[in-house]
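Of the protein chains in this complex, one is absent; all others appear in place.
So, chain A:
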Amino acid sequence: MKTILYIIQKEFKQIFRNKGMLPIIFVLPLIQLIILSNAATFDVKNIKFGYVDHDHSSTSRELIEKFSASTYFNVHTDFPSEKLASQAMLNGEVDVVLEIPAYFERDLQKEKHNNLGVTINAIDGAAAGVENVYVTQIIQNFNKNLLVDLIQSSGSPKIQPINIVTIPSFWYNETLNYKTFMVPGILVLLVTMITLFLSGMNIVREKEIGTLEQINVTPIKKSQFIIGKLFPFWVIGLGLLTVGLTIAKLIFNIPIIGSLPLMYLYTSIYILVILGIGLFISNFTDTQQQAMFIAWFFTVIFILMSGLFTPIESMPKWAQIITEFNPIKYFVQVMRMVMLKGSGFMDILPLLLKTLFYAIVMNGLAIWSYKKTN
């Protein structure tokens, strides 16, 4: 036990003597949270909207007016022909082109039915989907008004338009604020990346400078050394969580509905998984570069398959099975559940147990693969 204290003392001294370390712990989280949370948004706004109006009627103008009034669309181009519109789409000057056919107004009144052409740039499929919804909503809305108009002008009040109105109620994130969704996830990245990189790098560094060999010729026990080495990073991980949560609350005003102790409990186990992975990597690498490369490789896979940016439910079956081995996935789920839904201990228990199991396996492997004698 006393031996462990000597190692911890030494590690903390070295960590805080390193001039780059304090900014990494306190400034990086701030920058990462502020930049990523604001930039990594799926809100689709300022859609560049162009149209080709072959009709030039009051109805067609009214429809275009609807788009102008919407906050999502910037109506800035009136194309004289389809060809020019396609050209503009190709050049990236417009995202959405609405084509109103000739005799639109006349046909609409006569046949109560007409077609509009909508062209959407779908290179970014997700954004195109959202744009499609916006366009459809505006046209439907216009259509409803028009239907009422038509009914009134034809003077046959017997036929009432049948409308089914859905009033959505959004739970847990009422204003559909994208940041509320992203910040807990980015917090996860922060804690994960910094603890993984620092711990992985740290032991390899001792290998590089030769001090690990010096440690290996002492009678120190493997477990003492590893606990002493990893404990400081466990503390730093929890420190990062604290900094991150404070920023989330103060700057982003993200609701923290669930219990803080529960978040800390889960995080303290989660960090063990990450430290185990870090140590495991450092046991199989000889230089910090190698360790960095491998840590980076896994981080990217873990992040992209974590459900942070893309829902796991829409991944193919095999990918979903792989995500079962992704610790970041569990952490993202727990953070979102506890922070935004206020989930309690029993709700996250299955995730907690999986994480605990993972921690035991990873650290077991790490201790097993750490060899004092080669």
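The definition used in the following text is that a residue touches a chain if its C-beta (ideal position, glycine included) is under 8 Å from a C-beta of that chain, and two chains touch if they have at least 3 such contacts; residues count from 1.
Heads up, the rule we're going with is that contacts and distances are computed from a predicted model.
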From "Multisubunit sodium/proton antiporter, MrpB subunit", "ABC transporter", "CU044_5270 family protein" or "(2Fe-2S)-binding protein", the hidden chain's UniProt protein name: "ABC transporter"
Which residue of A:145, A:211, A:289 or A:310 touches the chain not shown here: A:211
Of A:7, A:33, A:138 or A:308, the residue in touch with the unshown chain: A:7
Residues of chain A (touch criterion as defined above) contacting the omitted chain: 2-3, 5-7, 9-10, 13-14, 17-18, 209-211, 213-220, 372-374
